[in-house]
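Before I ask anything, let me first share the structure, which is written out below as structure tokens.
One chain of protein is taken out of this complex; the other chains stay put.
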Amino acid sequence: MTDTLSTDALTPPKYDKLRRAFFRFRQSKLSLLGGVLVALVLFFTAFGTVLAPYPEHIAGGVDTANRFIAPTWAHPFGTNELGQDVLSLVMAGTTVSVLAGFGVVMIGSIIGTIVGAVAGFAGGWVDEVLMRLTDLTLTIPGLILAMAIAAALGPGFGNMVIAISLSWWPGYARLVRGEVLAAREEVYVTAARAIGATPQRILFRHILPNTVSPIIVKMSLDMGFAILTVAGLGFIGIGVRPPTPEWGTLLSISRSYMPDYWWTAMAPGMAMFVAVFGFNLLGDGLRDVLDPKARR
Amino acid sequence: MLQFILRRLLMLIPVIIGLTIIMFAIARLLPGDPVGLAAGPNATQAEIAALAAEYGLDQPIWVQYWHYVTGLLHGDLGTSLLTRRPVATDIAAYLPATLELVLAAMAIAIVIGIPLGLVTAVWRNKWPDYLSQIAAIGAISMPRFFLGLLLQLCFAMWLMWLPLGGRLPIIVIPPPTITGFLTIDSLLAGEWSTFTLALRHLALPAIAMSLSPLATIMRMMRSSTIEVMQQDYVMTARALGLAPRLIITKYVARNAVSATLTVIGLYFGWLLGGTVLVETVFDWPGLGLYATKAIVSQDMMPVIGVALVIGLMFVIANLIIDVLYGIINPKVRYS
Partner (left out) sequence: MTALLEIRDLHLSMSSYEGSADVLNGINLTVNRGEIWGLVGESGCGKSLTGLSVSRLAPSPPAHYSKGQILLEGRDLLPLTQREMQKLRGKRIGMIFQDPTTNLNPAFRIGEQLTDVALAAAAQDDTILDCPAHSSNRTRRAAAWSLAVEMLEKVGIPNAQSRLASYPHEFSGGMRQRVLIAMAMIGRPDLLIADEPTTALDVSVQAQILKQIKANVAEYDMGVVLITHNLGVVAQTCSHVAVMYAGNIVENGPVAAVIGNPVHPYTRALLSAIPTKDTKRGALKGLAGAVPNLINPPPGCRFAPRCAFAQPACTKATPPPETVGPNHSAACIRAAEMEALIHA
């Protein structure tokens, strides 16, 4: 007992905080499960195409002799209407979904952070205008906005990511503005002002670093939903086009062959679920650790 | 209170203006050739020009915008290039279907989510609680369109208990339109068999839509219940001998629900905009399906109209929630 107490007293507070955070994270089995699932998803993002059992199908190769084979050892998730191995397509699809999701969250958070930081720091009419714009964008249904932009920009991976990002930033703008406003009040910022630091310096050196952890938490929680949105656009037929394998597109094609060839839908659907589930679990755990006050 | 509502309704005007500007900008400033698409692949240059002139699409964008806004004052939302009907007429036809779906989903989510959240909060850190927490994250992670497909496969294709899609079989004559909700209209008309048919058609899409808000409401309710249970007044109630059951179901529940209400409001708007996928799966003739068809053919007037209508519904839903919040929570002053 005495031992722990004395080491506690000697541990620098920052390190102690980190250690406790990690302790909390490890304690939560669910976050661990999330971490494992996300690691798995990231692994397939990097190596899915390489490891796929039938790489020729990913490139668009067909095997019409073997159409609609029910799941077997050779094709654990069966084959589709072109005789392509569903497992291979889904493995390769991880790359598109995860990269697109990541792109959306990155671009969305960058735009949002800029808007929120400027609004929160400038205050006055700048704040007013930017926040009205943010609120407005929030009122437009995100999926429809993304669909409209994507349709106008035309098909393609980049266009799709941009389209979704443009509906994705308001959440970050609000978050960052709130954090900036709160941080502005903090004593150390007042102190920095008194010393005569420039506003930019205060913003970048003092305020933004403090908003990093809520942003990271939100990004990890958003990853799952970004992946879902990407798949949703694919499902509707906007976004990347075949033969690029994409989960939503795969699912939408297999829909026409239900119920007889139902297995073609299972792998892409489950893949989406697992990826999103993993990111959500991880994000939840991260929130508990990094941002305990927002704990729900 | 009335003043509060009026003021909030007045605030809709800038929202409408802002929404239309944004949607116009997307519709007109981004590349794309809607007129060419609408005219068809064999149309001549002259035919395309004629079509553009007919819809005023050859004019500068601010002129078009001006026409649009003045039209709005008469309830004119422009004309669809695709259906060649006024957008307002189309929306009036499709909106009730979407609303019926969303309200049904919301009702399921609230009726199940709120008690479940309360119960899991009381059982906090026991295994049913853990289980429901995992299930909730799972439910939120489930793509609605995949869930819809699974439900369809299971209950419509294999078991054949419920219909595959649509609002009613085509051979059934719909009841006279009063609310536009087939379930309510058929009841009002006293047509029982139509009512059950409508309900059976509604069931699967509503369930598919409800899962994620159900889980969110449950989690929100759980956390706000836990927070409320730590309040001093709960301790006082216990200290003065109120039964735990009474404390939870009467006192804690009301406080926790009022905290959960805001989420419900947000979710309502989110669901309205998110019906697209479920409507696609179940061939549900609502706004989402309408907007999708319009978007695919770059027919922008319907898209602007739908975005506007959904945006307004979102704002109104939040207004209703705020009013409810005030009723549940007497301390909130309308200002």
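Labels A and B are assigned to the chains in the order they are written; within every chain, residues are numbered from 1.
By our rule, contacts are C-beta pairs under 8 Å (C-beta built on N, C-alpha and C of every residue); 3 or more make two chains touch, one makes a residue touch a chain.
Every value quoted in this text rests on a predicted model; they were computed, and no experiment measured them.
**Student:** Thinking of the whole complex, not just what is shown, which of B:A25, B:A107, B:L131 or B:L246 touches the missing chain?
**Tutor:** Of the candidates B:A25, B:A107, B:L131 or B:L246, B:L246 is in touch with the missing chain.
**Student:** Of B:P60, B:G75, B:G190 or B:P330, which one is in contact with the hidden chain?
**Tutor:** Missing-chain contact among the listed residues: B:P330.
**Student:** For chain B, which residues reach the chain that was dropped from this view?
**Tutor:** 231-233, 235-244, 246, 250-251, 254-255, 258, 328-331
Rule of thumb we're sticking to: only the chains that are shown with their structure count from here on.
**Student:** Using mean C-alpha positions as chain centres, tell me how far chain A is from chain B in Å, no decimals.
**Tutor:** 24
**Student:** In the complex, go through chain A and note every residue touching chain B.
**Tutor:** Spelled out, the residues of chain A in touch with chain B are 30, 132-133, 136-137, 139-145, 147-149, 151-154, 224, 228, 231-232, 235-238, 248, 251, 255, 258-259, 262, 265, 269, 272-273, 276-277, 280-281, 284, 295-296.
**Student:** Can you check the complex and tell me which residues of chain B touch chain A?
**Tutor:** Residues 14-15, 18-19, 22-23, 26-27, 30-32, 133-134, 137-138, 140-143, 145-146, 149-150, 152-153, 157-158, 219-220, 222-223, 269-270, 272-274, 276-277, 280-281, 288, 291-292, 295-296, 298, 300, 303, 306-307, 310-311, 314-315.
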